[in-house]
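So that we are looking at the same thing, I have put the structure below in structure tokens.
Of the protein chains in this complex, all but one are displayed in their positions.
A, B and C label the chains in the order they appear, each numbered from 1.
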Amino acid sequence: MKIEVIAFGIAKDILNGNQVTLEMDEQSSVADVRQALVDLYPAFQGLASLQLAVNADYVNDDYLIKENDEVVLIPPVSGG
Amino acid sequence: MKIEVIAFGIAKDILNGNQVTLEMDEQSSVADVRQALVDLYPAFQGLASLQLAVNADYVNDDYLIKENDEVVLIPPVSGG
Amino acid sequence: MKTLIHITSEKLDPQACLAAVSYPECGGIVSFVGTVRNQTKGKPVLKLEFEAYEKMALKEMQKIADRAKAKFQVEEVLIHHRAGLVKVGEEAVVIVVAAPHRKAAFHACEYCIDTLKETVPIWKKEFFEDGEIWVSAHP
Partner (left out) sequence: MKTLIHITSEKLDPQACLAAVSYPECGGIVSFVGTVRNQTKGKPVLKLEFEAYEKMALKEMQKIADRAKAKFQVEEVLIHHRAGLVKVGEEAVVIVVAAPHRKAAFHACEYCIDTLKETVPIWKKEFFEDGEIWVSAHP
């Protein structure tokens, strides 16, 4: 299935764009998507953290992504 | 020597006025003045505390009062 | 309104107080506004009066501000206190603290209000329908 991943902050700089489309197996988890991204863009390994949000909520690593989920890369936040 | 004691808050109610003049021995301490007041007005014993300020500062019980000192009775404060 | 330590019989202005303390070199500004409650232990309070031994109260408020600056890393401290008759819901005290780090600003602001309530010679009288009391006078 195709997963579209949206990026903010430094993740945008690493992707060189604000989104990327990944071709993932069905039943892929958040951990699988993160691994695919790190494989494609090794610079993500240098970040202090890399969380994924699904449909505007933080989710655990074992969350299984569905095709139309809104998946967003959350590099270390720095508001306030 | 004559010591004029100024009162605020509930101390004013107890004195039934905002000041009282005490005739004290020379070398009287703050503790002596407090004792003289409690003897004259036993209602002071019912307060949660009774501090004396001299010249607009808190002083210890052994502070020796001088004739022209500004002596003020400080019942429990409740500002803020 | 640039008076940092102030006792007044007029209504306090928390917004002007906040505006009076703002520094670009500071990372955090913490303020506390204490309002006068409309009841004490379920009994409606009709109005209040603050009596201040003003000369000493201002000295003690300045000591609190100075100690807050020395104890915490704080750049500026404002403390305004109301005197005289106060209506329910009005502000009794406004404290504003500016500091380069927010933890210090929170700690210093809390230190200021806690210490003010212990040391500053100001007395609150609450008026009820059936009488009046000097708050905290008795154990």
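FYI, contacts are C-beta pairs under 8 Å (C-beta built on N, C-alpha and C of every residue); 3 or more make two chains touch, one makes a residue touch a chain.
Bear in mind that the values here come from a model prediction, so they are computed numbers and not experimental data.
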Please provide the labels of all shown chains that the missing chain touches. A, C
Using the touch rule from the top, list residues of subunit C that touch the missing partner. 14-16, 18-19, 22-35, 37-38, 88-89, 100, 102-103, 105-106, 109-110, 113
What is the set of subunit A residues that contact the non-displayed chain in the whole complex? 8-10, 13, 46-48, 53, 56-58, 72, 74-80
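One rule holds for everything that comes next: only the chains that are shown with their structure count from here on.
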Centroid distance [mean C-alpha coordinates] between subunit B and subunit A, Å: 72
Centroid distance [mean C-alpha coordinates] between subunit C and subunit B, Å: 26
Going by the contact rule already set, what residues in subunit A reach two or more other chains? none
In subunit C, residues with contacts to at least two other chains: none
